[in-house]
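Take a look at the structure set out below.
Only one protein chain is missing; all other protein chains are in place.
Each chain gets a letter, A, B and C, in the order it is written, and its residues are counted from 1.
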Amino acid sequence: MTGGRPVGVMEAALRGAQRAGGLTVGVLPTNTAEGASDAADIRVVTGMGEGRNVVNVLTSQVLFVCGMSPGTASEVALALKTERHVILLNAEPDALGFWSSLGRSFLHSASTPEEAIEIAQRILRLPGSST
Amino acid sequence: MTGGRPVGVMEAALRGAQRAGGLTVGVLPTNTAEGASDAADIRVVTGMGEGRNVVNVLTSQVLFVCGMSPGTASEVALALKTERHVILLNAEPDALGFWSSLGRSFLHSASTPEEAIEIAQRILRLPGSST
Amino acid sequence: MTGGRPVGVMEAALRGAQRAGGLTVGVLPTNTAEGASDAADIRVVTGMGEGRNVVNVLTSQVLFVCGMSPGTASEVALALKTERHVILLNAEPDALGFWSSLGRSFLHSASTPEEAIEIAQRILRLPGSST
Partner (left out) sequence: MTGGRPVGVMEAALRGAQRAGGLTVGVLPTNTAEGASDAADIRVVTGMGEGRNVVNVLTSQVLFVCGMSPGTASEVALALKTERHVILLNAEPDALGFWSSLGRSFLHSASTPEEAIEIAQRILRLPGSST
């Protein structure tokens, strides 16, 4: 599940998940499904602009975070507020330091995608988890 | 796609769609996925209470309406406002009369589920449509 | 409090309330306050499109309804769903019949603005109420 627009990390994550056989969901800020990524199998149209970030976060059990921008930061903050797990992938030290200062219970850090997946499996207690 | 709670038409529609091999989506008013219908394959958690009705409506191309209650009426009204098609199934004359008075372009009426599906196919120009 | 755009009943209600010395609030569907009515003293910017109707309704103790359109109907429906009082002013018989069929506890009807105000005073148990 991503923000559903055909750009950047949103698009890359949807394409990667689709290639791996996953079912992808795009939660759109717009009033119609026009302009959504082709890689979003299910397009949830919210008409809520940035408010759709709340839907993205609440629907998730674990958020994978690549890079950092104001939109991404709003999702990390809302996730910590609503007690969803966040895995920062290759985060800059200042970002990692800042988010850690807001609470460590739901914040995780990974250096590689493989490590991120392992952390998520451990959180969700999925088969394949090393714990 | 329905409101995702395990009661009434929401639940029956999800179960029916699942049995027919469909992929079901429940758009929940709550802050977590707890209390969602088991028959919702994908559970979108909005935390928006009745505001989630807007998401349901905007995401739909066609709404099938069975029965009428304040919640359902809010979805019909939002659908007509945002130009989504609505098919009223076995509507009471007063409901049909009222909604017709607000605009007929997106309002349809059916006496049987089969007729409703045929109308939807015609609207979506899907294969199997008689037109 | 109205939807805050400078048209129709929204605008007329804000102007009337302002002239009577009231404080007016416009709850806007847009992402900025541009395009709001000048008569809205306070402009709440939601960026939620039609979702802002939920905010209008929840914030109100009593809704005064003039005329009927899909947007208005969504507010009446949400009000009945969330147990806010609705006073229909000079409603058409089919509208009155339809809404009455959904529940009478929170639905009221008035033929004149004076009667509507009297009903609201009774609901809110304000000084000046005849009961």
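Keep in mind that, in the parts below, a contact is a pair of C-beta atoms (placed from the backbone, for glycine too) under 8 Å apart; a residue touches a chain by one contact, two chains touch by 3 or more.
Source: prediction; values computed, not measured.
J.: Can you list the shown chains that the omitted chain is in contact with?
T.: Across all of the complex, the chain we cannot see touches A, B, C.
J.: Which one, A:G4, A:G26 or A:G51, makes contact with the chain that was left out?
T.: From the options A:G4, A:G26 or A:G51, the contact with the absent chain belongs to A:G51.
J.: In the whole complex, not just what's shown, which of C:Q18, C:S69, C:T82 or C:S101 touches the removed chain?
T.: C:T82
J.: For subunit A, which residues reach the chain that was dropped from this view?
T.: 48-51, 53-54, 68-71, 73-74, 76-78, 80-82, 92, 94-95, 97-98, 101-103
J.: So which bits of subunit B touch the chain we can't see?
T.: 31, 47-51
J.: Identify the residues of subunit C touching the omitted chain, counting contacts across the whole complex.
T.: Residues of subunit C in contact with the hidden chain: 23, 25, 27, 31-33, 42-48, 54-55, 58-59, 82.
In the analysis below, only the chains that are shown with their structure count from here on.
J.: Looking at where subunit B touches subunit C, is over half of the residue numbers used by both copies, so same, or under half, so different?
T.: Both copies touch with mostly the same residues.
J.: Let me have the rounded angstrom distance from the C-alpha centre of subunit B over to the C-alpha centre of subunit C, please.
T.: Using C-alpha averages as centres, the distance is 26 Å.
J.: Which whole number of Å gives the spacing of the CA centres of subunit A and subunit C?
T.: 39
J.: Would you pick out the residues of subunit B that each touch at least 2 other chains?
T.: Residues 48, 54, 82 of subunit B touch two or more partner chains.
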